[in-house]
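FYI, not all chains are in this one, though none of them got moved.
In order of appearance the chains are A, B, C and D, and numbering begins at 1 in each one.
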Amino acid sequence: MSSPSKDPLAPARPNWMSNPRVRALIFQALVLAAVFALLGYIFHNTVSNLEQRGITTGFGFLDREAGFGIIQSLIPYTPASTYGRTFLVGLVNTLLVSALGIVLATLLGLIIGIARLSKNWLIARLAAIYIETFRNIPLLLQVLFWYFAVLQALPSPRQSLSIGEWAFLNIRGVYLPEPVPGQGFGWVVLALAIAVALVIWLRRWAHRRQLRTGQPFHTIYVSAGLLLGLPAVVFLFLGMPLTWSLPSLHGFNFTGGITMIPELTALLVALTIYTASSIAEIVRSGILAVSHGQTEAAYSLGLNPGNTTRLVVLPQALRVIVPPLTSQYLNLVKNSSLATAIGYPDLVNVFAGTTLNQTGQAVVIIGMTMGVYLTLSLLISLFMNWYNQRVALIER
Amino acid sequence: AGAAHAGATFDAVKKKGYVQCGVSTGLPGFSNADDKGQWKGMDVDVCRAVAAAMFGDASKVRYTPLTAKERFTALQSGEIDILSRNTTWTLTRDTSLGINFAGVNYYDGQGFMVKKSLGVKSAKDLNGATVCVQAGTTTELNLADYFRSQHMQFKPVTFDTSDATVKAFDAGRCDVLTSDQSQLYALRILLANPAGAEVLPEIISKEPLGPSVRQGDDEWFNLVKWSLFAMLDAENLGITSKNVDTLKTDSKNPSIQRFLGVNGGMGKLMGVSDEWAYDIVKQVGNYSESFDRNVGKDSPLKIRRGLNALWNEGGIQYAPPIR
Amino acid sequence: MTEAPTLTERAAGNADLMIEIVGMHKWYGEFHVLKDINLSVRKGERIVVCGPSGSGKSTMIRCINRLEEHQRGRILVEGVELTEDVKKIELIRKEVGMVFQHFNLFPHLSVLDNCCLAPIWVRKMPRKLAEEQAMKYLERVQIANQAHKFPGQLSGGQQQRVAIARSLCMNPKIMLFDEPTSALDPEMIKEVLEVMTGLAEDGMTMVCVTHEMGFAKQVADRVIFMDAGQIVEENEPTEFFNNPRNERTRLFLSQILQH
Amino acid sequence: MKEYQPHPDLPPPVSQVGVLGWFRRNLFSSPLNSLLTVVALYLLYLSVPPVIEWAFIKASWVGSDRSACTAGGACWVFIEARFGQFIYGFYPPDQWWRVNLGALLLVAALIWLMLPRLPAKRWVGVFVLLIYPFLAFALFHGGVAGLPVVRTTQWGGLMLTLILSSVGIVAALPFGILLALGRRSKMPIVRALCVAFIELWRGVPLITVLFMASVMLPLFMPEGADVDKLMRALIGIALFQSAYIAEVVRGGLQAIPRGQQEAAESLGLNYWKLMALVILPQALKLVIPGLVTTFIELFKDTTLVSIIGLFDLLGIVQSAFTDPKWLGFALEGFVFAGALYWLFCFGMSRYSMHLERRFDTGHKR
């Protein structure tokens, strides 16, 4: 009666047709087959279309000479560089604007979020207006607005706004002096590194001492002294081996110094302002999620407002804040691709734009571009998850 | 050899009943949409001529506005049947992009435009200048080549659309605007103060602009090629949209008769009606009509014919004969 | 007008006054919550405050460590007057412990860390010492074996005992309790009340808002009855329960003792 | 013993109430707050009057061309002249009534859905989701019932923005639901595929998706297949959006207690029936606020189609800047478009907050 199996008491197995495990396997095999078929179909179409139209594929083009200029590059680049190089230039520019954006948006968002909760009615109102205005207008519109309506109203280089002979602001960008290290400047850097190490050690020591004796040791002044003093002494001793390259008007443009082009400025300003409005809301709800009783309990223990925020409110608020903050960071990185609308040379603009157009390698280039963004997203998610686990897991 | 065997694009176009034409997103005189959404310009006329030849109706065109970056992918992918968007004919484009240029509807060369207030008289004075240029064009490459060969420095500011480029130039974001000379004239009228800008005399490149099609369909290639030639030949033969009807009935000139399909069966050889050239001239006009209307003396651009005059009038526009 | 001095007045005559409230008024917006409150508490006194809901009991004891601000009159704690002066407020809060109805433990810190937080950051105590002391008080509320758990893992009664230990760790001179047992189940109430009774027996100065009349009878030196923002009656517990002078007090007691 | 006498209610001290009290509490409660107030007021004084002067006092409102704009402020005449185009794109003016009619129909249906009291919500919902899109397409595109054809290339402006975002979300909804179910499936391969799909789309910028859809889609298709450009943008948007919707729906599914599924199973309902009849109706209702938020995001994101050459509201406003007759009014254009977007987004976000509150207070039918 029972099917021959090792365990006589095992429940009978249905025939494979109605066995849900088998069914699940078959179903999954079918789904997988369908997905592969679809991918294969697309792949086949693409290959045959490419072939028929005589478009070459592969990564060979990356070694060819690009032949066009890029206005901003943090790594050496000339029109004689390769297309592969343009990829790197774009990538670095994307990373630059994303990193700056994340830092600035977090700071601004934190400030606005706290201002939103201020007891000062006017400040709270202004913060609310800020939030509601900027997060309800499309980012692209804001990017265009800052670039075409605001920054392009700045004066020409000849009529630059300036701070002495040091800093200039005009439609071509912000110009700041650039430090040029001279002979032996390495020693100053070394001194600074030593000072940093000393400060870290000092803080550890002060912490230990506080744990041991309860005596706090205010490291601020000593730290500041170390950080400024040590390098300064070495610097003076070596005869000030540092010159400044000042921006100055030569011919058409300012040369020398550090330049921040208006495309970067506009993109950064828009990304920061837009993302900060979301971050502010996140910060606010995070802080509100910590009940009022917590603050009261901390106050009645004698903690001052600063310590209450630092030791009681923030650690609890952070757990609420970090996950949505992560997705805001991801959004910011993806949104940095709007650079293409105003000509900031990011990855999409330089590589998926100009390079794609010069070479016609749509499939490879779009694939590489998407791959970069996917990787970035993944890395940020991983990092933030790790961080979140650190702040979240303390509870249990 | 009877009716030619038609290729895939030719058939597909015939079947769907209109020509899908890739144009620019807005370049006065070559292709831009007026306030009623009608597309106008020399590049647009090429497409209309093809439609006239194919269907006897120049309005059977649909337009896809493309940025410079998108244009080749759009043609390769089959999104458009013909790319008529001030595109320069080069060797790499013919070979590695899998496309064929069907001819030249405008001989151009890259030039520079500056504000008069800058006081620059020659491109050689542009060392260190900031240059506005449209992304993904040969212009961008020529620019780099030119400055390299002159041992000069420059900063490129690139935009997707010519509109953004002009706006940036107007605002003073850059000292120089570089593009094909024809475009410079076209773009100049978009400046707040057109008289305040001038085009420098140097021409740093050859820019033969023309329509292109995908490789692999010679019939379609032929049709586009000869639609363009027909406009030139019409000018050569003195056929205009005004006199074409009278010439058709009255003219005894065998060339004209062949051209207008009165005899010769030229259309059949290409797989279209024999009246194909008649339809082009009647509905689109000959080359000089198109030129004058869009960029020449009857337009705000006021570009002189120059290189684009027929070969026997001092230019280099020359079309093979229809016979 | 009055013949005999009130208990508060008698207390005020005493030298070691811990809390002194004189003619204190408080408004919430237009609403007059506390009206002419006068109260003195001597060192080691144990005071129970009762009264109907909304009568201002919580508000009054929250004024004592300035979780609420009063608008008129004076509050002195150990002779220091409570004003807007931040330094003084912090000084007083160090000396006054408070236990809330909903415990308000810090959920992100272990029981031990809850108890060490204030000693370390306010009293600048070395961590080791702070932990030792915390363990002492946790021992006292009989919860030392849970020291490394987190508040979320404890029952309500256990949490409230931790809250008491946390306050004790600051070695306060005065303890305020705001209905410490009203959020608890009956069994848990018992364990918390036992801890409080122990505290009272050790001579801690306590002001306690509660409806636990058993507790009041057993440990209170004085019972204060509030209604509509005023102190209606204050008396020794036996007198208070057996022989309430005021009619409202009688009504209130008859209701509460029915349970 | 002092006799107890009820103390009369006194008015609070003046510092506590009235205008003065309000000021003291809300603006000058501490030195720092006072400083902040003064600084904020000064900044407002610097920024607000010029804006009002530009936008209203010195603005020009009537006229027919740029010569009307001489007052030195904003030139709203420009917006007025282009208004029709901003709303309808290149849609022929004599056919605008078709768009209006379609919009009216949708608004009526939506209001019906929003007002809690009206009956037959299910059928109106079915109409909006299943019938209306086709009806609207027939109406807008024409070619049936004697309506002249208006090709999609002529659609534009606000109309296109609304079409893109609403079709995007409606098309993405079923797919998003399937993905959410797949992500919670017990079958590892199905789950892995869904996770991969969702994370892929969530990890890349919409602009690259649009770019791919607009120029590469034909490469993926068999030769000769031709898809409308608008359609291609929509496919890109729908794929992209379905990943976001999947995550929203998953949140709703997780909120349904397990007992619901067990009860349905023990009544003999199989997987699809119990999902369709028991779990999904509850989960979807829960996630309506989340869906509205997603819709707002999409509504803002549709501006990116102007980068691939579709003339949505932002695109058409920008293209108007190149009109030689109206050069130099970019600011007005941006302000107008911004205000319009703002109105829509702000309205919808308020509505979604209202919904959230309604569901929060244990809303039950």
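Brief remarks on what is shown
The working rule: a contact is a pair of C-beta atoms (placed from the backbone, for glycine too) under 8 Å apart; a residue touches a chain by one contact, two chains touch by 3 or more.
In this text the structure is predicted, and so the values were computed from the model without any measurement.
Stoichiometry of the full complex in this file, given in the displayed chain labels: A x1, B x1, C x2, D x1.
Just so we're on the same page, only the chains that are shown with their structure count from here on.
Taking each chain's centre as the mean of its C-alpha atoms, chain A lies 50 Å from chain C. Centre to centre, using the average C-alpha position, chain A and chain B are separated by 44 Å.
Across the assembly, chain A contributes residues 49-50, 52, 148, 340-341, 362 that each touch 2 or more other chains. Multi-chain contact residues of chain D, defined as those touching 2 or more other chains: 211, 215-216, 218-219, 223, 307, 318, 330.
Across the whole structure, chains are in contact as follows: A-B, A-C, A-D, B-D, C-D.
Interface residues of chain D, counted against chain A in their complex, comprise 25-27, 29, 33, 36-37, 40-41, 44, 186-190, 193, 199-200, 202-208, 211-212, 215-216, 218-223, 296, 300-301, 303-304, 306-307, 314, 318, 330-331, 334, 337-338, 341-342, 345-346, 349. Chain A meets chain D in the complex at residues 24, 27-28, 31-32, 35, 42, 45-46, 48-50, 52, 118-123, 126, 132-133, 135-142, 144-145, 148-149, 330, 334-335, 337-338, 340-341, 348, 352, 362-363, 366, 369-370, 373-374, 377-378. Residues of chain A that touch chain B in their complex: 49-50, 52-56, 67-71, 79-80, 148, 152-153, 156, 171-172, 250-253, 255, 262-263, 340-343, 345, 349, 353-354, 356-360, 362.
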